[in-house]
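Yeah, one chain of the complex is gone here, protein chain that is, but the others are all in their spots.
As written, the chain order gives the labels A and B, with residue 1 at the start of each chain.
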Amino acid sequence: MKKIIALLFGALLLLADTEFAEPKPSIDNPRKIVFPITHGDDESINHVLSSANNVMKFYGPEKVMIAIICYSKGIRTLLKKEKKIAARVRSLMTYDVEFIACGNTMRTKNIKKEDLIEGVEIVTAGIVELVERDLKGWIYIRP
Amino acid sequence: MKKIIALLFGALLLLADTEFAEPKPSIDNPRKIVFPITHGDDESINHVLSSANNVMKFYGPEKVMIAIICYSKGIRTLLKKEKKIAARVRSLMTYDVEFIACGNTMRTKNIKKEDLIEGVEIVTAGIVELVERDLKGWIYIRP
Partner (left out) sequence: MKKIIALLFGALLLLADTEFAEPKPSIDNPRKIVFPITHGDDESINHVLSSANNVMKFYGPEKVMIAIICYSKGIRTLLKKEKKIAARVRSLMTYDVEFIACGNTMRTKNIKKEDLIEGVEIVTAGIVELVERDLKGWIYIRP
């Protein structure tokens, strides 16, 4: 009897998990999420990259699209020479996570296209990209 | 005469306050607001808890629903052993403010359900909860 109650209780705990909004995420209608990275320290960068990982694990990689926009000090995320971070970025890219660099930041910090990890997109202004994604239905979360 | 002008001027200042969006908040149609807590220092945590208080005072507790999602270092907000913070959390709970813990963070930091203040909900991933609330029409603000 105790066991049954424990099982039921476990089930109730599971039921308390996040309820999906409608329409539920699917391959045809994936969640679209955009994260900014604006700080340049290891902890901040890793926090966002881990968030992307967790979100993908939850939805399943085919039911979520993730774009990560790096500007201000966050541009460090995208530098080839930061080998440890670059390895994590490349790994997320294999799951089609988009990485986007802010052109304004690149100009201010004198970063060249060839300094960036291959496959990174460049836009004129990181914040404008956030605004336009939001208007296209992407969910903007600052992890 | 001067007094009348002063009174009129005072009225004009009041009129400059926030204009409600339509439909206006009401008991049947309360504002729904979701705040994250991601930092673990007293100041950051108290800032969000005070923000919840201010928002409730402004709308009136029956015209607003507030959910506070704690993840990363912000999970400290929800620990029983942090007695001062826990007192504030419990006080907000009496006004039906929801407090939600990120299960991923709990696993990473080895925090057990029994370490959390009674009444806290647990979800698999704090950020996913933010995404789904947003899609259900909650307003996401990072205080």
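Here is the rule we go by: a contact is a pair of C-beta atoms (placed from the backbone, for glycine too) under 8 Å apart; a residue touches a chain by one contact, two chains touch by 3 or more.
A quick note: this is a predicted structure, and the numbers were derived from the prediction, not measured.
Asks: Which listed residue, A:Glu19, A:Asp41, A:Glu118 or A:Asp134, touches the chain dropped from view?
Replies: If we include the chain that is not displayed, A:Asp134 is the one touching it.
Asks: Going by the contact rule already stated, which one of B:Val55, B:Leu78, B:Cys102 or B:Leu130 would touch the omitted chain in the full complex?
Replies: Reading the full complex, the residue touching the unseen chain is B:Val55.
Asks: Identify the residue among B:Ile33, B:Leu49, B:Ala101 or B:Ile117 that touches the chain left out of the display.
Replies: Among B:Ile33, B:Leu49, B:Ala101 or B:Ile117, only B:Ile33 touches the chain that is not shown.
Asks: If the missing chain were put back, which residues of subunit B would it touch?
Replies: Its contact residues with the unshown chain are 13, 16-21, 31, 33, 47, 51, 54-55, 57-59, 139, 141-143.
Asks: On subunit A, what residues meet the omitted chain?
Replies: Its contact residues with the unshown chain are 38, 72, 104, 113, 121-125, 127-136, 140, 142.
The working rule: only the chains that are shown with their structure count from here on.
Asks: Find the geometric centre of each of subunit A and subunit B from their Cα atoms only, then give the gap between the two centres in Å, rounded to an integer.
Replies: Taking the average C-alpha coordinate of subunit A and of subunit B, the gap between them is 24 Å.
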